[in-house]
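Below is one structure. I have some questions about it.
A single protein chain has been omitted; all remaining protein chains appear in their positions.
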Amino acid sequence: MSYPAHCDTLLAAKTASGKSFDALAKEVGKPEVWLAALFFGNAVTDDATAAKIAKAIGCDDEAAVQAMAGRGPGNVGVAGGITRGRGWEWPPRDPTLYRFAEAVMVYGEAWKALIHEKFGDGIMSAITFRSELKRVPDPNGDRVLITLDGKFLKYSDTDDW
Amino acid sequence: MSYPAHCDTLLAAKTASGKSFDALAKEVGKPEVWLAALFFGNAVTDDATAAKIAKAIGCDDEAAVQAMAGRGPGNVGVAGGITRGRGWEWPPRDPTLYRFAEAVMVYGEAWKALIHEKFGDGIMSAITFRSELKRVPDPNGDRVLITLDGKFLKYSDTDDW
Amino acid sequence: MSYPAHCDTLLAAKTASGKSFDALAKEVGKPEVWLAALFFGNAVTDDATAAKIAKAIGCDDEAAVQAMAGRGPGNVGVAGGITRGRGWEWPPRDPTLYRFAEAVMVYGEAWKALIHEKFGDGIMSAITFRSELKRVPDPNGDRVLITLDGKFLKYSDTDDW
Amino acid sequence: MSYPAHCDTLLAAKTASGKSFDALAKEVGKPEVWLAALFFGNAVTDDATAAKIAKAIGCDDEAAVQAMAGRGPGNVGVAGGITRGRGWEWPPRDPTLYRFAEAVMVYGEAWKALIHEKFGDGIMSAITFRSELKRVPDPNGDRVLITLDGKFLKYSDTDDW
Amino acid sequence: MSYPAHCDTLLAAKTASGKSFDALAKEVGKPEVWLAALFFGNAVTDDATAAKIAKAIGCDDEAAVQAMAGRGPGNVGVAGGITRGRGWEWPPRDPTLYRFAEAVMVYGEAWKALIHEKFGDGIMSAITFRSELKRVPDPNGDRVLITLDGKFLKYSDTDDW
Amino acid sequence: MSYPAHCDTLLAAKTASGKSFDALAKEVGKPEVWLAALFFGNAVTDDATAAKIAKAIGCDDEAAVQAMAGRGPGNVGVAGGITRGRGWEWPPRDPTLYRFAEAVMVYGEAWKALIHEKFGDGIMSAITFRSELKRVPDPNGDRVLITLDGKFLKYSDTDDW
Amino acid sequence: MSYPAHCDTLLAAKTASGKSFDALAKEVGKPEVWLAALFFGNAVTDDATAAKIAKAIGCDDEAAVQAMAGRGPGNVGVAGGITRGRGWEWPPRDPTLYRFAEAVMVYGEAWKALIHEKFGDGIMSAITFRSELKRVPDPNGDRVLITLDGKFLKYSDTDDW
Amino acid sequence: MSYPAHCDTLLAAKTASGKSFDALAKEVGKPEVWLAALFFGNAVTDDATAAKIAKAIGCDDEAAVQAMAGRGPGNVGVAGGITRGRGWEWPPRDPTLYRFAEAVMVYGEAWKALIHEKFGDGIMSAITFRSELKRVPDPNGDRVLITLDGKFLKYSDTDDW
Amino acid sequence: MSYPAHCDTLLAAKTASGKSFDALAKEVGKPEVWLAALFFGNAVTDDATAAKIAKAIGCDDEAAVQAMAGRGPGNVGVAGGITRGRGWEWPPRDPTLYRFAEAVMVYGEAWKALIHEKFGDGIMSAITFRSELKRVPDPNGDRVLITLDGKFLKYSDTDDW
Partner (left out) sequence: MSYPAHCDTLLAAKTASGKSFDALAKEVGKPEVWLAALFFGNAVTDDATAAKIAKAIGCDDEAAVQAMAGRGPGNVGVAGGITRGRGWEWPPRDPTLYRFAEAVMVYGEAWKALIHEKFGDGIMSAITFRSELKRVPDPNGDRVLITLDGKFLKYSDTDDW
């Protein structure tokens, strides 16, 4: 597994620009987690937004801009055709990534049970989905607060969705 | 992989009691996600809380109560010595569980990048951690909102934590 | 991995009843693929439907009926809380099962490209989903015709779903 | 795992031509899913068709044309000798691809049971096979409709096929 | 992975009967490899043949007879619904089994190339298939001669099979 | 896993020569399956045969000739020191290759049982071994006939081999 | 993976008898490593030897004696039909077992190169094979000396073995 | 997994020199198996020996000499810091390598039992270890004789080693 | 993977006795980590120590005492013949266990480099080895201090150990 090649280009330009994802997200008017996912090849956008982001980080690599808009070797040439989830092994050995997986391993069944209890038989969509990550001050040490916010999708034995 | 044997006992008693995790959590004064995790063998508690929960769901199986308090075959006999993460294969094939993993696969790198940007080099603790799951009404379909809330732990090359 | 215990009970009763899934599906007014999935522990239903199915196949095993309705060891005691996908190893070694996987391996990228071309960036839902399997007469040998019919879910960088 | 090298060439030419698989399929008189599979190295064709496709997308890379016709490093030099199924890891992490796999995991046993019930002991061929993918308008959100259409092949203990 | 339970019953009865697969195959008028596969749960037969085999080996275990005919826990209750390929891990550690796999690993690509050269793009069916195993006398040590005999199935981009 | 580099050279020369493995095998006086295996890096030969094969396909790449004779990066520089079995993942996803594996999975135990019954405790050698693949005309569709022909090797608890 | 059930019976009887494998091997006139392998289900013997061994360790469990002679659930009922290699996971986590694997990982290529250099292209048979394990006194600490002694089998492109 | 780059250099030089490992081992005064392991990146030596070996095979590639002495990309720059065991997949598919693994799988438990019986609880060291491989003439076919000779290391619950 | 059966017996008796491993270790005069390892089937002891431990925790289960001394189903009947490392999956999902593995993944290469730098080419023995775990008070939160203390074993190309 590896990142598409344009990710390093984008990340290097962002580093050179000195702008944070937070600042960039405000500048281009997009959600911060989504924007970071785009920089790792896990989201795709339209041409106008791709151009705006490239300009904001001073990136003039046309291939990287095309790749953000879903064209090029990284996304097999069809609109939106990126391959998500390529950047890291699973389960991840990097400790920061691993803790996300561990939270799922330890609390996943509890979440599943609560979804079934609060909604019935179904899932939290990971497509009709948004996420935020915030730094929350705390006297015992500041905290990372991540929200997963996905539409409930129910299983059905009829066509009544 | 399988649930410890006492989980089915607890879950059957809870079903018979007709009480939701939400109601039980309020009755015993514990967080709802934590309580659900306890029912799946992914958390442990003290004797008093174990007894209170057992009473609330009308469970008189002493072994199950002991297991909640960290004693018995399910937890190799030492205080707090449960083995977390046993209940499901990884990656999970159940669609409800899988979506949690997918969210991590698609957004994990973004979260990691934002943690490093907002805090520096380190992780979100999955131990000094709490979680909530809520149903949020939405005209386009109600949504599942999960929060992961963990203390930031930094890597250090000195003893200054 | 193994089937929940109640599956053998249901399947044995169905065999004894001499009724096909097709006939049963018509008798209980449910889709045929969904009904077959229920017999393998990959779907769940309400109490009334569970009772109707049990009666149709002459099954008087109360635990099996409860399990169809999402209660018992097979589904960890919460409504709809069955664990789907437990019945077979992956990739499957059974040739009939393997061919389904092979079709996905050989044509999956083509389907993905066509989805992106016809709809944009997104997925075919496997939850808001229905399926049929028919026998189609053919002079060169009858054919199996399976339809996968799922709602398109798009990725978005806004809240506009 | 990776795509053969000529796939990026073909996909880039197609992107530059602005033609959809649907339009191309009509232009060259071939099935759309088959044509998309060819672009991902999962199908092979004769010289005339390869030339016609190359012309339709304005591709003048001789190696890519040869590869479509089953010659070159991508297919080890024998007629039809392509290696199918190389383009993605299994199970796939990309969500669009994963849902195809999930449908098989959740409904595969049901399909197998129905095949046995409607035909007897055997399989749906994945070779004597065709597939279509359509966009079906739906007021609750348009749907992806995929058909798997394969000849039934029966197991036999005699030579009577 | 393990053999279905009825296999041990059948094999024990066969051992007690003192009959070889060769003799049994002649007695019941079925191919020898197919018959051996049936004893390991990798084939299924009709009621009459199952009864004939049971009688030939002096087996009066009704469940085992039913299982040969595709009914019971070993085959999830539908006609022909046995799960093939369950009896051994893959790749196999047993040396006798491993050598079959090794022959495929070392000569598989050669066979594939020859199939493509002699037939075009396609496969040897493993369903429309028969196999024999013979002992061939040889002054340098007798030899095992196995034949794999399967119908060629071609890939096609039209409906012309 | 990948083919040694010289395989593409040999296969391209063979393709350019227009000769089939069958014709080449006759021209150089070697078995056809063995010859095809040589082209995929799964066999090795002496200098004279390597030179004869190279001449027959018009290949003047000295490194490829050396590699056929067991010298070069592909075979770590010792006589006969090629590494067999490198060319494809296991289990293979390519359908033509997979069917060979499937035949072993479904019939392997039967073959093992017949070997034990006809010879006693031992194996079919995959080294003292030869194989053929033929096209057999059949009115219901021509068939692929593969023979595995290996010396029986017995286990012994004495030195009496 | 697990030992066949009769192994514990045999080992318990041997422990009760107080006899070492060395003493037993001399008593029954068989090689010591072979005898130990028999106790772990990795070898099989004739009825007379099985009876002699059983008597020597005071074991009167008929099923265990039958299993040594290749009959019963442990060996699927055909002569010599035991399944070797079942008793431990691979790679083994037990340190004593792991060191054998490690020696192969570190020195395997060297052995392979020396075999090719001293014999030509081929293998050391693991079937026409014997092994010994001795304790060799050494002032720096006694040493374990294991010999692997297998017939060389050559690859050939003719029938000249 | 792959060999460090300098291995091909060393092996090519050795091939060109026409010297066997046996001859080289005598020339440089080192054990033959150890020397072969060095050529595959599984051993390391001092500068003087590295220079002597390089001279003996006519290798003037300084990087390769440095690598033998534990310096360069192949060994991450620290004395003795080579990474052993990198050259082949595990379990190995090459038949010559596989047989070594198979011997361990079939006889490993027997060896372990004999070590415990002859020495007590402990292991055969694979570090304080030496190995030889010889060709032993035999009228029934010459034999490969490999010795594994490692110091016994005992487990202890005190500091008395 | 699972603990040998006697472990639950021993742990339950210890829990009932109310004694800590620290107290028990002092009472029986053995190292604390070693003693805990014994309770999980990862160490073995002599009869006298086994008896002393059993008495200290009030355990009168003879089979458990035998198992501690290396006899019974848990250790295949030979002295010291326990199988270490059976109790948990690898890599472990339990967070407490996982952190030990993570420390090795993140710092293992550093330790290896330091061993090579301070000792030369070799390893830290995990057999001639002892370990301690202490609670160290710290105003920022008490700390777990684990020591790994193993004899250095050097690789050698001579017999000079």
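Think of it as A, B, C, D, E, F, G, H and I in the order they're written, each chain with its own count starting at 1.
Rule of thumb we're sticking to: a contact is a pair of C-beta atoms (placed from the backbone, for glycine too) under 8 Å apart; a residue touches a chain by one contact, two chains touch by 3 or more.
As the structure is a computational prediction, the values presented were derived from the model and not from experiment.
Student: Decide which residue listed in B:10, B:24, B:43 or B:97 touches the omitted chain of the complex.
Tutor: B:43
Student: Tell me which stretches of chain A touch the chain missing from the display.
Tutor: Touch set of chain A with respect to the missing chain: 3, 7-8, 11-12, 14-15, 40, 88-89, 93-95, 97, 140.
Student: At which residues does chain H meet the chain that is not included here?
Tutor: Here the touching residues of chain H are 1, 71-73, 76-78, 83-86, 90, 126-127, 161.
Student: Using the touch rule from the top, list residues of chain I that touch the missing partner.
Tutor: Counting over the whole complex, chain I touches the hidden chain at residues 20-22, 32-34, 36-37, 39-40, 42, 84-85, 87-88, 90-92, 94-97, 99-119, 122-126, 128-129, 131, 133, 135-136, 138, 140-153.
Please note the rule applied: only the chains that are shown with their structure count from here on.
Student: Looking at A-C and B-C, which one has the bigger number of contacting C-beta pairs?
Tutor: A-C
Student: Between chain D and chain H, what is the separation of their C-alpha centroids in Å?
Tutor: Measuring from centre to centre gives 47 Å for this pair.
Student: As a quick test, compute the distance in whole Å between the mean CA positions of chain E and chain H.
Tutor: 42
Student: Measuring from the mean C-alpha position of chain G to the mean C-alpha position of chain H, what distance in angstrom results?
Tutor: About 24 Å separates the centre of chain G from that of chain H.
Student: Find every residue in chain G that makes contact with two or more other chains and list them.
Tutor: 34, 40, 76, 78, 84-85, 88, 90, 94-95, 97, 109, 112-113, 116-117, 122-123, 125-128, 140, 151, 153, 161
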